[in-house]
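A single protein chain has been omitted; all remaining protein chains appear in their positions.
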Amino acid sequence: MTAEFRWTRKDLLSLYDLSAEEITYILDTAEEFKKVSERNVKKVPALRGKTVVNFFVEPSTRTRVSFELAEQRLSADIVNMTASTSSLTKGESLLDTVRNIEALQVDLLVMRHRATGAQNFIAQNVSCGVINAGDGAHSHPTQALLDMFTIREKKGRIKGLKVAIIGDILHSRVARSNMWGLLKLGADVVFAGPATLVPREFEEAGVKVCHRLEEALEGADVVNLLRIQHERQSAGFFPSINEYSRFFGINQENIKRLKPDTLIMHPGPINRDVELDSSVADGPNSVILEQVTNGLAVRMAVLFLVAGCGGKR
Amino acid sequence: MTAEFRWTRKDLLSLYDLSAEEITYILDTAEEFKKVSERNVKKVPALRGKTVVNFFVEPSTRTRVSFELAEQRLSADIVNMTASTSSLTKGESLLDTVRNIEALQVDLLVMRHRATGAQNFIAQNVSCGVINAGDGAHSHPTQALLDMFTIREKKGRIKGLKVAIIGDILHSRVARSNMWGLLKLGADVVFAGPATLVPREFEEAGVKVCHRLEEALEGADVVNLLRIQHERQSAGFFPSINEYSRFFGINQENIKRLKPDTLIMHPGPINRDVELDSSVADGPNSVILEQVTNGLAVRMAVLFLVAGCGGKR
Partner (left out) sequence: MTAEFRWTRKDLLSLYDLSAEEITYILDTAEEFKKVSERNVKKVPALRGKTVVNFFVEPSTRTRVSFELAEQRLSADIVNMTASTSSLTKGESLLDTVRNIEALQVDLLVMRHRATGAQNFIAQNVSCGVINAGDGAHSHPTQALLDMFTIREKKGRIKGLKVAIIGDILHSRVARSNMWGLLKLGADVVFAGPATLVPREFEEAGVKVCHRLEEALEGADVVNLLRIQHERQSAGFFPSINEYSRFFGINQENIKRLKPDTLIMHPGPINRDVELDSSVADGPNSVILEQVTNGLAVRMAVLFLVAGCGGKR
């Protein structure tokens, strides 16, 4: 990256939009911010006097708390809103709700929503910065960025690595966001899982699709296990959680197929003994809790960069 | 106003209690605070080390968020409480709950409650400052103050203006608070709406009551549209939302009767195409979002003045 690189986006909506250079710039910035949380005083005044609204129309804890802590460590003023505590319950349109938030001279809106593209629509209609904290099955850029940060930190690079993402790809914004980011940075991405959950169509985007776990694990540098939602079972996507676990769970048996330094990742919360055995979750290859730690650094970086971009406002 | 004017009230309960001089003093102070939210660092240390409890026994988002941001921009310490997260659910009396809050050496209590007069009762029994964020159909002083601030900012004055307030006057604390404030500052106030919702009794307070929209719009400098609650329909106050909208909604047709610079106001959240057409809500006469922005400045002023009044405590 050249020294004169400058972040110019007022929003972070999807890794699909970003260049490899922009993604790398976020990861580099996050490296600096990671040091802040390791200090005795875990705080910098970077966003002092700025207002951030965390608007989680779809409920969330992990992501919301991670953003909230990132904002506090940047010294921002913070307001939390949920769907139930918003005027949406009174029949107000989403755009009117957000315009009202904006009228309070808010600088950044961190937003999660069930509908694909909700944040894109909002970002086009408000002058404050919008950070996508997950929209439907579409995009969850800060999750993918923290996954990539963790890979780069552990492996020293992303280019040329084989990253296997296992599970319910169909409904996963984490999988899509990782795909866009990892491909741009030159990784080989493999999607694996039951055929009902991993359609062949993804191959058009440049990933390899396979329906047998062994194939995905073969030579993988990183194995990222997606959370299985219990409600998919009743919807008929697979016969039972038990059967899913038998064919696609990582256990002491099939972990032997992996290289000794393969990273085991999971966006959490994990279903112990479903996507992976407890011994694997807590084993030496697991970097699951480090992902959580890195999420904070990545979110501080994103908040900082987007807030600093006064250009479009 | 003379230079030696000094705010002396420990509470803000109702505009009914205030003199014209006091109301003007709040508006003047809000003008200063409006500048704070336009700065790069939207924050002053005015309430640093002071504790504010936002106690919303009746749920609210817009008003609560506006107060919370105002408090943050004054650097106060803030705790939010709702009825469901208070000991009220355990059968504790309202006064005991508030006395317990006061015992935590809280400086200001911002309170919303369904019962008319709840805040007056509380204010007489605690030494901390009490700010009424809405009690029943009675009083909502900061909403009226932000309406008056917006009128004064746009029109340069309030005295002599014709302000028409349209809709469900009967159940509206916004209408009553505007009435008290506007009359004190010399405006002509007209209440209009269906006869079931706009009883003649209001004339005793000095407003003009009319039941035809045309009469209210005639020569109006400001038209303030109140939100129609859908539940009023089933209670028989009017035949249908549709009929209400036909007789009392502002649309491209009847907006022509207005002077070109008439302000269209609404306390929000708006019901698009009920109280007003979408084109009117987003049109050049609408100052609805500016009201939201001004609400923050007005609330900063009220918090600042009430907190600074150590006299009675």
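Read from first to last, the chains carry the letters A and B; within each, the first residue is number 1.
As a working rule, contacts are C-beta pairs under 8 Å (C-beta built on N, C-alpha and C of every residue); 3 or more make two chains touch, one makes a residue touch a chain.
Bear in mind that the values here come from a model prediction, so they are computed numbers and not experimental data.
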item: Contacting the left-out chain in the complete assembly, out of A:E31, A:E58 or A:E290; value: A:E290
item: Residue among B:D28, B:E92, B:D273 or B:E290 touching the omitted chain; value: B:E92
item: Touch criterion as defined above, residue of B:R48, B:R114 or B:R212 at the omitted chain; value: B:R48
item: Contacts of chain B with the absent chain, listed as residue ranges; value: 48-51, 53, 77-79, 81, 85-87, 90-93, 96-97, 99-106
item: Absent chain, residues of chain A that touch it; value: 37-43, 59, 61-62, 64-66, 68-69, 72-73, 230, 268-272, 289-290, 292-293, 296
